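A single protein chain has been omitted; all remaining protein chains appear in their positions.
When the chains are written out, they are named A, B and C in that same order, and each has its own residue count from 1.
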Amino acid sequence: MGTATTNKHQAGQKPAKHIEERLQAAVRFAGDSGDGMQLVGGQFTATSAVFGNDVATFPDYPAEIRAPIGTLAGVSGFQINFASRHIYTPGDRVDVLVAMNPAALKANIRDVVEGGIVIVNSDEFDAGNLQRAQYSTNPLETDELSRYQVYKVPITQQTLAAVKETGLGPRDAGRCKNFYALGLLYWLFDRPLDPTLSWVNGKFARVPAVANANKLALEAGYAFGETAEMFAVRYQIRPAELQPGTYRNLTGNQATAIGLVTAAQLAGKPLFYGSYPITPASEILHDLSSYKNFDVRVFQAEDEIAAMAAVVGAAYAGAIATTGTSGPGMALKQEALGLGVMTELPMVIVNVQRGGPSTGLPTKTEQADLWQAVLGRNGECPVPVLAAQSPADCFWSAIEAVRVAVKYMTPVILLSDGYLANGSEPWRVPDPDRLPKIEVRHPTDPATFQPYARDEHGARPWALPGTPGLEHRVGGLEKADITGDVCYVPENHHRMTELRAQKVANVLRDIPDQEVYGDPSGELLVVSWGGTFGAVRTAIEQAREAGRSVAHVHMRWLNPMPRNLGEILSRFRRVLVCELNMGQLQLLLRGRYLVDALGLHKVQGRPFMVSDILSRIDELMGGRAS
Amino acid sequence: MGTATTNKHQAGQKPAKHIEERLQAAVRFAGDSGDGMQLVGGQFTATSAVFGNDVATFPDYPAEIRAPIGTLAGVSGFQINFASRHIYTPGDRVDVLVAMNPAALKANIRDVVEGGIVIVNSDEFDAGNLQRAQYSTNPLETDELSRYQVYKVPITQQTLAAVKETGLGPRDAGRCKNFYALGLLYWLFDRPLDPTLSWVNGKFARVPAVANANKLALEAGYAFGETAEMFAVRYQIRPAELQPGTYRNLTGNQATAIGLVTAAQLAGKPLFYGSYPITPASEILHDLSSYKNFDVRVFQAEDEIAAMAAVVGAAYAGAIATTGTSGPGMALKQEALGLGVMTELPMVIVNVQRGGPSTGLPTKTEQADLWQAVLGRNGECPVPVLAAQSPADCFWSAIEAVRVAVKYMTPVILLSDGYLANGSEPWRVPDPDRLPKIEVRHPTDPATFQPYARDEHGARPWALPGTPGLEHRVGGLEKADITGDVCYVPENHHRMTELRAQKVANVLRDIPDQEVYGDPSGELLVVSWGGTFGAVRTAIEQAREAGRSVAHVHMRWLNPMPRNLGEILSRFRRVLVCELNMGQLQLLLRGRYLVDALGLHKVQGRPFMVSDILSRIDELMGGRAS
Amino acid sequence: MSASADKPELTAKDFRSDQQVKWCPGCGDHSVLVQVQKVLAALGARREQTVFVSGIGCSSRFPYYMATYGFHSIHGRAPAIATGVKCANPDLDVWVVTGDGDALSIGGNHILHTIRRNIGLKIILLNNRIYGLTKGQYSPTSEFGTRTKSSPMGSIDHPIHPVSIAIGSEITFVARTVDVDVQHVQYVLRRAAAHKGTAFVEIYQNCQVYNANAYGWATDRETKGDNVVYLEHGKPLIFGKDRDKGIRLNGDVPEIVNLNQVSPDDLIIHDEKAADPSMAFRLARMLHPEYPEPLGVFRAVEKPTYEELLMGQIEAERAKRGPGRLEKLFRSGDIWEVAETGAA
Partner (left out) sequence: MSASADKPELTAKDFRSDQQVKWCPGCGDHSVLVQVQKVLAALGARREQTVFVSGIGCSSRFPYYMATYGFHSIHGRAPAIATGVKCANPDLDVWVVTGDGDALSIGGNHILHTIRRNIGLKIILLNNRIYGLTKGQYSPTSEFGTRTKSSPMGSIDHPIHPVSIAIGSEITFVARTVDVDVQHVQYVLRRAAAHKGTAFVEIYQNCQVYNANAYGWATDRETKGDNVVYLEHGKPLIFGKDRDKGIRLNGDVPEIVNLNQVSPDDLIIHDEKAADPSMAFRLARMLHPEYPEPLGVFRAVEKPTYEELLMGQIEAERAKRGPGRLEKLFRSGDIWEVAETGAA
C-alpha cells in the first residue's frame, strides 16, 4: 500500500481500531463468475473516484463463458488501485484481496503483497468447493496463508441474516453477498456508502425488494467492520491532487468508441464502423451500436475482410470510415488495407492486440502486432501507426488517428491492447467546443480536378461520388501520377512508391517532437510504447526517486517516428526497449537508428509489473535502487 | 554483344558477309500477342542450348489477355541471352531486335544497344498500324532510328510467297511469319535449323500442311539472310564451357513444381498442393495438375485462405503439404499460416512476388514481400524464409524448403518472384538416386508419445491421425509445453513463444555458412537475395574485372540468417544492399547487425540491369570502372 | 435510380469513358457494356450519382469504361466495398460488376451476405464459366469434367448455379440473361435498376479465348428457341422456335409438353412475386440440355432494404433522443467533479 509499511498480523492478537493513512492501495475482489465481482469493483472504483482519489482498474474475466461454478476456470476478478497521488497502473500486487470462495483464493493469493489483507468468505470453504479449487487441504486450516493477514468472515450467512426481512428467497438473498463484501471494504477504507446506495436505488428501482436487500447487505458489511472487533486498523487514502474538472471512468474500448464518434463530429461527417466481433475489441462495436443519434452507421460484417472492404468503400463515399479488430482479424484485413493505401483514402483501423500467434490467448494482452501493423502487407505499403498509452488516452488517440487519416488521405492504424481495452482510469471530460475541428476538403471544380494530384501534405483530393463533373475511377492497380489512370510505366511505379512513402513521412509534421521524461541524457534511456506506459513510467519515477539516472521515452507514433528520436537515443549510453513482445520496436529502432538497443520482453498475456522493469534496470545499472 | 564492339552502320554502305565471333548476344523477338513470339523465342533458346551456349531468357507478356491487335498494350516479347561463357541474366539491353509491327518497335527500341541490329517487318508499317502504335510519322522514314542498324524486311509478303505451294489460306499462311523471322535470325547467328525442323514435324504431325508451311517459312528466312546482300556481318557464338551433363531449359515456376514433386518423392509421401490461381504463380498449379501419377493431389481452392487452411489440414494428416501464391494471396494466407506455426506442422508456402501494393503491377516482378514473409503475422509468429536465386534454383530451393519444414516441423516460406517464375535457364538434370532422401518420422508408441515433446532439433512429433493410441487434439490456442493441452498459464506462454523462436533459430544448423564472392574483406560488400542474383553477380564480376575491390554476398536464407553473416558484414568498410524494394532486407540487416548498410532500391516492375548496380558501385567508390 | 429532371438528358455515349476498351474481340463483355450504357441513358441516370464497383477479373475492368464514378477493387470484395459505399451515401446508385470467379469463388460469402441483407446494390455477374484474366482455369460454374490448364483430366468440382445460390441466400430480385440477346439484356437491367434492394443479374457471357461458345445453345439462332424459355410474370412458360412447347408441372416435376396436346392454362404460370421462393428455385433447376433454361426475372419481391433500416434506426434514435451532442455523450455514465482544491 503505497510506500507505507504494513503490520504483520498475528492470529489471536487483539485488534486495535485506529485509522492509518496511506498514499495508495490496491484492492482486488475475486469470486466466481456469478458472484458479481465486476459490479462491486465498479462501485468501489466510482466511490473512490468521487471521493477524489486517482484510480486505475483492471478486470480479469475467465476465458470460458460460464465455467463450472467453484472452479479455477470460473474465477472472475476486479482490481482497483486508488491513491492520493497520481497513479498509472492498477498496481503490481494487491494489498487487500477479497476471496469469495476457495478457487478465488487459490487463483489470486500469489498476487497479494506479503503481510497483505485477505478477507475470505469462510462459508464457502466446504469440501466440495475445496475440491473444485484443487485444494487437497483447507488453506484456512493450515499455515499456508501465514504470510498474510487473513480474516475469515461468514459472508454468506451474514448476508442471508441481514436481508431476511426483505422476504427474498435464499437464492436471491445469497446474490447480495457481493454488497456485503463491498460494505466491509468501504468500512476498511473509510469510504462513504451514499454513492453506492443511490446507484442501487436507481438500478433496481423496479425491484424494490432487491434494491433493499442490496442496501441491507452493504450496510451489514460496513457494520460488521465497525463492530466485529476483528480488524486491527482502518486505512484512509486522501483525495489526490487531480486537475480540476469533470471526470468519468472509462475503459480503453469505451474511450476508443467515444473518440471515434467525437472525431466524426469534429469532421462534420457520419461515422462508419464496419467490424466483426472479436475479443477484446467487441465492446467498441457494442458501444458504437448505441450511438446511433450521432449518425453512427455500424455495419456488423460477415468477417473482417468484409468489414475492411466496406470501410474502404465508405471512405470512398465520404464517411469517417473506421474498423476495429484484434490480431487474427488484423491479419485478415491486410489485403484490403493495401487497397486503402493504393487508393489513398482516409480510414482508421483499430487493432486491440491480444496474445498470439494464431488464436493464442484471446482474452489476454500482448503487444506483438507491431510488425504486422508497420510491415505486414504485400508490396511497399506504408501506413501511419500510433498506439494509445492508457485507457483514457484511447479517446485522444482515436481523434488523432482520424485527423491524420483525413489530412494525409491514408489509412491509419491505431494500436490498443487487451489491457487498455478492459482497464479503466478517470478521464477528464473535455469541453467539446474547445476540441479543434477536423478540416475536410472535397473538391468540386471539374476544371482543376485531378484524382492523383497532391496538396502541400502530399495528399490527393477526396472527391466524393455525387459530385458532378469529377467522375473518375480508382482501384488497386498502380496509378499514374496526377491522373490516377492505370499505369504500367516502370518509372511511374517507382515514383508513386516514393510518393506514397513520402506522404507517410510527412505525417511527421503533425507529430510533436518526442519528449523525454527525466534527464535529457545520461546512463540509461528506457523506451516504451502503447499500453505499457503506466508500468514503465511508474518504474522510472520510482527508480529516479531512488536516485537512478534513468530517463523515459514513451512513443506514441510508431510510424513515422518523431524527428528528434534518433538524436535522443544517441544521448544515452544505453537504451532499453520494454515491450510485451520479443523485441519488435527494438528491431525497428536498431534498424533505423543503429543504436544497440536492449530489450525487456514479456509475453505472458499480462502487463508489465513495475517490478519487472525495476529489476531489469537494476540488472543493467548494477546494485539495487534503495 | 558481349565485350565485342559493334559496327556503326551507315545506310547505303555495301554490306560484307563475313562471320564475326562474339562472346555473347541478346536477341529479342517482339510482335503482337498473336504473332507467336513466345514460340519462336523458345525455339531459338532450345537451338542455342543444344548448340552448347549458356542461355537465359525472359518473356514479356502483355498485361491484357488479348489487347487490340497492333496496339502497344498488345505487344508480346521474348528475350534470349546466349553466350560462350557463363551468364546469369537475360541481358540488360538487346543486340538484335526483331519487331514484327510498329507497336513492337516502339515498345522495345529503347532497350536496343546503340548500334544494335533492328529487323522490322516493313509490310506492317502502314498508316493503321502506325496510328495504333501511336506513331505520328513512320519511324522507318525519319532519322529516329539512326543510332541503330535497321533492316527493313517485307516479312509478311515473303512468307506468303514462300508458303504459297502449301495451298494454305492467307490467314494460316500469314501465321508462319514468325518462322520466317526465326530463320533469318538462325542465319544471322549461324545456327542449325534441324532442331526446329524436327520440333515442327513433331508438333504439327497431324496437320502436315501447317508443318510444311512453317518449314518453308523457316528456310526462306534463312535463305533471305544468305542471299539478300543486306546484312553486313554474321555472328558466331561458340559453345560455352558448361558442366557436362544432361540439360533442360526450365522456368522458375516449372522448376518449383518439379522441385515440390521431387521433395515429396524423396520423403516417400503424397504431395498436396492447395492453391488458388494468381499471376505469376498459376503455372505451378498447372504443372502440378499434370503430375498426377506422382500421387500429386492438387486442390484448386475457392480462395487463398481455403488453400492455406487445406494445407494445414493435409500436413496434419501426413502429406507433404504445399501452396503457392503471390503478394495479395500471401496476405490472405497469413492468419491460417499462423495456425501452422501454433500447431507446428510441416508445410511450404511459395510466394511468387509481384509488384505491389494491393493489386499493383500483377504481371511484373518485385521483391517487396520480404517483410510480409518474415514479420507479417499476428503475434510472435516466426517462420523460416528462403529465396530462390535463379529459375533453375527454384528446384533446389523447393526441396530445401520441404526438407527444413519436415525436419523442424514448421511452415517454411519460399520466396520466388515474377522474374524467376517466367524467366528460364538451363538446368543440369540431377540423378534422382543421388538426391538425399528426406527423412520422415512418425511416432507410433502410445507409451512415450507426448504431442508437444521436442526432439534434438526442437521439433515436436508428427503423429498421424490413423495411428492407434496417439489420439490427441491440436489447435490455435496456446499449448502447454510437452502435453499440448490448451494452457493459459502466463509462464507457459512465454516459454512456448521462446521454444517456437528457438526452433526456427535451430534451422541455422542446416544452413551452410554464408559464402563471399570476391575479396573476403575490403572496401565494399554488395548484398543481395532472391532473383537479383544474376544481375548483381554479373555486375560484381564486371566491376572486379575492371579492378574494383568489391565482394558479393547473396543470401539464400533470410530467416534465420547465416551464423557468420554479421562477422562478414563487419569486415567491409561499406555494405550495399541491392533489392527490388525500398529497403526491406536493408532494415533487417541494420537492425540485426547494426551495420550502416546502404541500399540500392528499384521498384519498376523490372529486374535490375547490370548497369544499375555498376552505376551505384561507381557512385559509392568514386570514379568509373574502366 | 436517381434521375433529376432539370439536368440535360444524357445519351449512351455520355456514359462511355475515355479509356480504351481492352477486352478480347468476341468477348461477351463488350455487348453488356453497351447495353448498360444504353439502359442508364434511357433511365435518365446521372453520371455523378452512379458508382460502378468491381473486383478483379476481365469482367471487373468494367468500371474503367464507364464515365461514372468507379472502383476497380480487389478480388472478390466488390460487394463488401459497395456495401460501404451505399451505407456512407444511400443516395448513390451503386452497381457491382463481377465474374463467376470473383463472385462465387473467392467472393462467395460476400455475395451471400449482401443478398441476405437486401442492400440496394445492382449486381451484374458475368458468368463465362472460366477464370478469364488468369488465363483459363476452371471456375465454380464450369461444368463437371471441364478440361483446363488446372484440370487437364477434367475438373472434379461439381458446379454451382448462381441463381440457385441467390435464391438460397434469400434474394429479393434475381434474373438471368445472355450477353448477345441485347434487347433482353436491356430489359433485365432496367428491371434490376428499378428494384429496391439487392438485384442479382446473371449474364451468360462468352469468353472467346478460354471457353468459346459455352452458350452457343442459348445464342445460336437455330437452336436457342428450343433451348431457352423466357419468363414473364403472369404468363405461362411457352417456348420453342415455333412457340409450340410449354412447361407444366407433373406432380411436382416440370415437364415439357406439346401445346398441340396441352392447353396453355395447364402450364406453369410464372409468378415472380411469389412470397415463397420455392417455385423460383424449381425454375432455376431447369438446366440445359434436359430443359430449356429460363431467362428473365425469376423473382422480384419487396422487403425492407438494409440502407433503409440502417438510416431508419438512426432517424428513430434522433427523433427519440435528439441529434447526438458530444457534451451529453461525454457526461453520460458516472461522472464526478474535481474542484480546484483537489477534493470533490
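Miscellaneous remarks
One rule holds in what follows: contacts are C-beta pairs under 8 Å (C-beta built on N, C-alpha and C of every residue); 3 or more make two chains touch, one makes a residue touch a chain.
Source: prediction; values computed, not measured.
One chain is not depicted; across the entire complex it touches A, B, C. Looking at A:150, A:237, A:298 or A:609, the residue that reaches the missing chain in the full complex is A:298. For the chain missing from the display, the contacting residue among B:49, B:409 or B:600 is B:49, taking the whole complex into account.
When you scan B:27, B:188 or B:319 for touch with the missing chain, the hit is B:319.
Between the chain not shown and the residues C:10, C:36 or C:112, the one that touches is C:112. Summary of contacts with the chain left out: across B:249, B:325 or B:559, the touching residue is B:249. In the complete assembly, the contact with the undisplayed chain comes from A:285, out of A:49, A:87, A:285 or A:526. For subunit A, the residues touching the absent chain in the complete assembly are 64-68, 71, 73, 276-279, 282, 285-286, 289-290, 292, 298, 300, 302-304, 328, 358-359.
Residues of subunit B that touch the chain left out of view are 46, 49-52, 199, 239-249, 258, 261-262, 265, 270, 272, 274, 291-297, 299, 301-303, 305-307, 309-319, 321, 335-336, 338-339, 343, 429-430, 432, 464-477, 485-486.
Summarising the interface, subunit C meets the missing chain with residues 105-109, 112-113, 116-118, 140, 153-154, 156-161, 164-170, 249, 252-253, 276-279, 281-282, 285, 303, 306, 309-310, 313, 316-317.
By our rule, only the chains that are shown with their structure count from here on.
Counted by C-beta pairs in contact, the busier of B-C and A-C is A-C.
If each chain is reduced to the centroid of its CA atoms, subunit A and subunit B end up 48 Å from each other.
Inter-chain spacing, taken between the CA centroids of subunit B and subunit C, is 40 Å. Separating the CA-averaged centres of subunit A and subunit C is a span of 44 Å.
Residue positions 305, 335, 338-339, 343, 475-477 of subunit A each touch two or more of the other chains. For subunit C, the set of residues that touch two or more other chains comprises 56, 74.
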